[in-house]
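Every protein chain of the complex appears in place save one, which is left out.
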Amino acid sequence: MDITGLVPLLIVLGAIGIPFLVYLALGLGEAVLSLCPPGPQRAMRPWLWLLLPLGLVALILIYPVIVTVATSFQDARAESWIGAANYRWAFSGAMLDVIGNNILWLVIFPVVTLVLALIAAVLFDKVSYEPLAMTIVILPTAISFTAGAVIWTQMYSFQPAGSPQLGTFNAVLQVFGLGPVPWLIQPVVNTLALIFVAVWLQIGIAVLILSSAIKNVGTEMIEAARLDGAGEWRIFFSMILPNILPSVLVVLTTMIIAALKVFDIVYVMTNGNFGTDVIANRLYYELFAANNLGHASAIAVILLISALPVALINIIQFRTEVRP
Amino acid sequence: MSKTARQSAVPLSSHGFIGLAADRVRGRGHLRWLVHAVVLLFVLFWFVPILALLLSSLRPQAETAASGWWMALPRPAFTATNYMLAFDQLRVAGSLGTSLAIAIPTTVLVILLSVIGAYALVRMNFAGRTAISLLLVALLVTPPQITLVPLLRLYNLVGLSGTIPGIWLYQVGFTLPFGVFLLRGFIASIPQELFESARLDGASELRIFRSIVLPLSRPIMASLGIMAFLWSWNDLLIPLLFMGGSSLPPPITVNLAGLVAQTTQGQGPLMAATFLSVLVPLVLVLSLQRHFVRGILGGAVKG
């Protein structure tokens, strides 16, 4: 197929044609509704409007969740029920290492991101070129994990000791007379190296959230504290930090979810080799290489369950917000 | 990129962090220099990888094989060969086209359906409204992996696999909970009297949507649009899984992921292709930074 002709066609179809149809469908629905008496009309209207959005969400998110949970108790071809065997597999043997890596991601990625973002947000607030600094830190958030992985593969590039280092990090080590580190090969170091790529890509979000929270802390309160003789450390720990805790929580939950889902970086940079595999990448393998739907589903359910506490926190937060 | 929780605050004021210049570094001299030093180091560190990418994509093959990208600074020698190779041999143009054909409709549809859903959810009274809102909040953090097994089978069954509309469908459905949530708070902050006034002026529900809701929600729709575009453009997993078996060039992320594995073309063209892939989102975020910031904060910050 000739893509050059197809692209504009697809764009026109998807960005103009379908929206037009959606609008037309709404108009048609409204026209039908207007024939009804006002009571039923009021009762039915929300469902008319929610039909498409909710229908899509049901199709793409709700229905698959239910089916996946069921499949996780079935065999590789999703044909017969085999009880919890897939979960026993998921928590044994090589899978334990994979889960261990995920735990590493779940702990280190949010914490490192949070700490670095706090430092950046607090210090950026104190310099006059903050907008520029902020812009640069935001830039990587626009970049795909895939491109980030390519960029950092080069940053981490390793040549045996003695030969000239082409990777930025090993070149810096060489300048200081240190031996090169095989960043992406040496176990544990490589997982940390991958985690840092995610930090580089995602920190902009955290800095933005924290920075905006810090600016919302009343300057009067801080000035009063300063007049009371509080130093900058004191002000940060007793004034700013307690006041931005909700935002800290948001950053942490956001990053935890990102860590759970992480796939692209591992897939592109190591494809799970050298002991860097994570659940999401393993799922891809089970799905395509091993063709084991039961295993893949069980892994997916484990991911979902890990995300549940965050969902719960969000729901609680949301309820308190909506009810003033 | 990860999707963040929480419904939008009142429309955020136009400046996120931009435009505050007062209240700068105070304190003693050496402390001030320390602050500057740390900030500059931080910024430099965050910028270097992008600079490395750009320079690597411009260096001739021979240079790249012999020395690191930083040598382009003292010994500038640039060439466009890598870009030509990327276009000729790596199908980059086709990939960018596919990515656009995925991302633009996805963005428009996410915006439209999110406004429709958010408007109904915020402005209409009905039993089950809270339940739906809570369900959407819960779905905000659903990992995409949970959906793959059933949807791959479904797509194969109905012939959507390997098609671009199939990707639209998935990405729109997956992004909708976030979209509805981003818009919710904004639409809730439009005064009720405007809608009532329009109704008394003789406007139908659809007319109110077109003449009041859509124009007033433009800023937040722009924010959602940028984020939806970025997610769609940057997505690897979904096209990787659902575009299999298509005769179309793979979207740029899938293309890049494949190129990393095979080193036959050398670093240069890969870097050129990568730079081209990040160019669109970078330009978008730089030129519409205000909306992007509002989207991130509106989708996340509360408290």
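Letters are used for the chains, namely A and B, taken in the order the chains are written, and counting of residues starts over at 1 for each.
Everything below uses one rule, namely that contacts are C-beta pairs under 8 Å (C-beta built on N, C-alpha and C of every residue); 3 or more make two chains touch, one makes a residue touch a chain.
Here, contacts and distances are computed from a predicted model.
S.K.: What does the UniProt entry say the missing chain is called, choosing from "Carbohydrate ABC transporter ATP-binding protein", "Alpha-D-ribose 1-methylphosphonate 5-phosphate C-P lyase", "Stage V sporulation protein AC" or "SoxAX cytochrome complex subunit A"?
M.R.: Of "Carbohydrate ABC transporter ATP-binding protein", "Alpha-D-ribose 1-methylphosphonate 5-phosphate C-P lyase", "Stage V sporulation protein AC" or "SoxAX cytochrome complex subunit A", the absent chain's UniProt record names it "Carbohydrate ABC transporter ATP-binding protein".
S.K.: In the complete assembly, which of B:50, B:124 or B:203 touches the absent chain?
M.R.: Answer from the full complex: B:203 touches the omitted chain.
S.K.: For the chain left out of this view, which of B:136, B:212 or B:297 touches it?
M.R.: Going through B:136, B:212 or B:297 one by one, B:212 is the residue touching the chain not shown.
S.K.: Contact with the hidden chain only, please: which chain B residues?
M.R.: 191, 193-194, 196-204, 207, 211-212, 215-216
S.K.: Residues of chain A in contact with the chain that isn't shown?
M.R.: 37-38
Operating definition for what follows: only the chains that are shown with their structure count from here on.
S.K.: So what's the Cα centroid distance for chain A and chain B, whole Å?
M.R.: Distance between chain centres: 12 Å.
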